[in-house]
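Removed: one protein chain of the complex. Kept in place: all other protein chains.
Here is subunit A:
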Amino acid sequence: MVSLAATFGRGAMTNHWRDIRHADVILVNGANPAEAHPVGFRWLMRAKTDRGAKIIHADPRFTRTSAVADTHLRIRTGSDVAYFGGLINYVLGNDLHHREYVEFATNAGLVVKDSYSFDEGLFNGFDEATGAYDPTAWAYETDADGNARVDIDHPRSVLNLLRAHYSRYTPEMVERITGIPREQFLEVARLVGTTGRPDKVMTIVYAVGLTHHTTGVQLIRSGAILQLLLGNMGRPGGGMNAERGHANIQGNTDHAISWDILPGYLKVPAPGQRNLDDYVAQSASKKLRPNAVNFFGENYRRFMVSLLKTWYGDTATADNEFAFDLLPKPAANSSWISIFDQALRGRMEGLILSGMTATSIGPDSNQVLQALSKLKWLCVMDPFRTTSSEFWNAPGMNPADVRTEVFMLPATHWIEKDGSFTNSGRWAQWKEQVLPPEGESRHDHWILADLFLRVRALYEAQGGRFPDPVRRLTMDYRDPRRPELDEIAREINGRDLGTGERLTTFADLADDGTTTAGDWIYTGHYPPEGNLTKRRDGVQDPEKNDPTGMGFYPNWAWSWPVNRRVLYNRASADPSGRPWDPDRPGIVWDPATRTWTGDVPDYPPTAAPGPDAPLPFIMTGEGTGRIFSNGVADGPFPEHYEPVESPVDNPLHPGQSTTPAVYRYDERAGRPNRFGTVADYPYIATSYRLTEHEHYVTQNVEQLVRLQPEAFVEVPAELAREKGIETGDRVRVSSKRGKLEVRAVVTGRLGPLMIDGRKVYQIGIPIHWGFVGINTGQHWLANALTPFVGDASSRTPEFKAFLVNLEKM
């Protein structure tokens, strides 16, 4: 989600599932929606059956998605920057970009400072000592008022730097890096190029196949840049559509599951910020054009103060900076891998796991098992036994050696509670409790509330070094030990503290302490008239419920922000307010009523088109989508870098093969190296889900265990012939970190690739099995193989590209 926020201003799927049926071309990269999102995949098939859309699936494997795609491109895992970069080069080289859109809605015309450089794989601003870039080194030329200089013909305009950057990504280079034959690449490039026309639109659908790399953020950004060039952002049938892997991952992200954000994508305060002025100055985007709305940046303080009022109530006053001091200001990265790194260093006492099993998730499950062994205590809240609650008894572990005290707290399953799910398309949909909780199980939020109140009682009784963050927190629920999700939803929505009424929009949030909002992007989902996520005016009456006929269904549930269905939809219309494609309008300027009609406008609702009109992307300081962005840690333009474990040197710059900004945990901590080389581990491997299971929890579902009963790996037919392996045989797949001994499935669906003149094979590793579940004997953990390293910006693990060896047993 880092990459979308860095490019457009918000970290979420830009369109929504139903909208995909409006596309003419669908690029699917790093995703297998037919298997991982079979229900949403319906809309890709509708695009195909209803309007003859072309689906291009670029994937290391020929999957169930490829089976119904028009073209499958066998691409080496993790090389999508080269593919998208090649498409960017093709589009610019053949003048196929949507010129008017690019000038209107992107930062292509802004002039970059002359300190910008890119040489042999390294951008300016790199500090060898820290191994990190200073992203503020990637900036525009500005005038005395801080406004960026605009001159699209300037040699250092974003557009011209972009041209220069991707001129190296020729079809020949694309073939060398990705393995896609150039003729096939060019065939796809010609098709993609047609969508630069106003009457054509393309969507890019992706998932964690792009995210799970050391270059994950840039893989996604390269697709986003292509979409900006072709004028496909903000339009029905277009967009960058991130498919989330669980029913409520988007909701988790919105409510700050990542360590570095607070609810609503407000940044976590940093050390040295002593007051709200410091915080806002360092966190909010700066206005860079006179007509930029810069909505997020301009309102940052209002959202933060309303959050602090929610959390700290009467304690938060103007005199004490609304209790800003009570928020933690973490000095070190606290992302997923970092947690286990800290445990391995012996710096963690305990860990609470809720809704996840660290052992199975990995990466490098064997190292995670060691990390868990170094804890004093581990608490697992889950409806089922997990590979984490049973980690001390994992194959290869000696329970007598594990000192960690493990608490298993039975939690309710989502089917045993109400509450909302927020889907990939940002629709928050309320659900009812289906079954009563079993036995003594409790809701996760009840367990945490009870725990919190007990900790608070200890602080009250015994004092402590800094008790106020805990003592002063509001628990304004009917029964603080058992908050209802309905109460929490109302708290998230926020209210006017003067009238006591719940608010209908975040536009009414104030920075003077008179309003609350637990997550400003959800303000308006629960107005005084009721919980809008319960609305169900859907296909039972399309004429009434979908007045535009575009599938927005505004009275079905509620989507953030303010029930808008397609983000950045001002860009669906030309500068004069007419839709680029009248058959697929997003919003339209109505001169008679002087308002924007259609979807909820992502724009001031009565701002008339014209030369002085506000710029179209309201969430960025530039007022446009960002082709050039300093919102990422590893470069303002995406560049192809090799995975940390790769069989080849980077053909673009062998001297800088991997991204320079990658954080190597083991090396930094002085632990032995756990990365393998091609000499010992000659095959590329990638891990993934199958449609029959959801991660690990469905090992408890009989019907699904029947459909996929046993761990296996997929082996290319040619390699299998070489090694005498047949489907059903047992094979050993090993990386520098661990091994699996499972069955082989031999198939042509994974073929050989020619990478930079060298033949490489890719092995497929489904992830679903472990040493708990109803089908015993399935004890191999796929993530025993994966590397303990993550993306340069987000630190998301590189689950999708690593090296292994393969032996017949």
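Going forward, contacts are C-beta pairs under 8 Å (C-beta built on N, C-alpha and C of every residue); 3 or more make two chains touch, one makes a residue touch a chain; residues count from 1.
Simple rule for what comes next: contacts and distances are computed from a predicted model.
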{"item": "Listed names \"Proteasome-associated protein\", \"Sugar ABC transporter ATP-binding protein\", \"Formate dehydrogenase, nitrate-inducible, iron-sulfur subunit\" or \"NADH-quinone oxidoreductase subunit A\", matching UniProt entry of the absent chain", "value": "\"Formate dehydrogenase, nitrate-inducible, iron-sulfur subunit\""}
{"item": "Sole residue of A:G93, A:G245, A:P575 or A:G751 that reaches the chain not shown, by the stated touch rule", "value": "A:G751"}
{"item": "Contact residue for the chain not shown (choose from A:E416, A:D450, A:D574 or A:E718)", "value": "A:E718"}
{"item": "Touching the absent chain when the full complex is considered, from A:R403, A:R536 or A:R706", "value": "A:R706"}
{"item": "Contact set of subunit A toward the excluded chain (per top definition)", "value": "34-35, 38-39, 41-42, 45, 48-49, 52, 55, 57, 62, 64-74, 179-181, 184, 187, 691-692, 702-710, 712, 714, 716-718, 727-728, 743, 745, 747-749, 751-753, 775"}
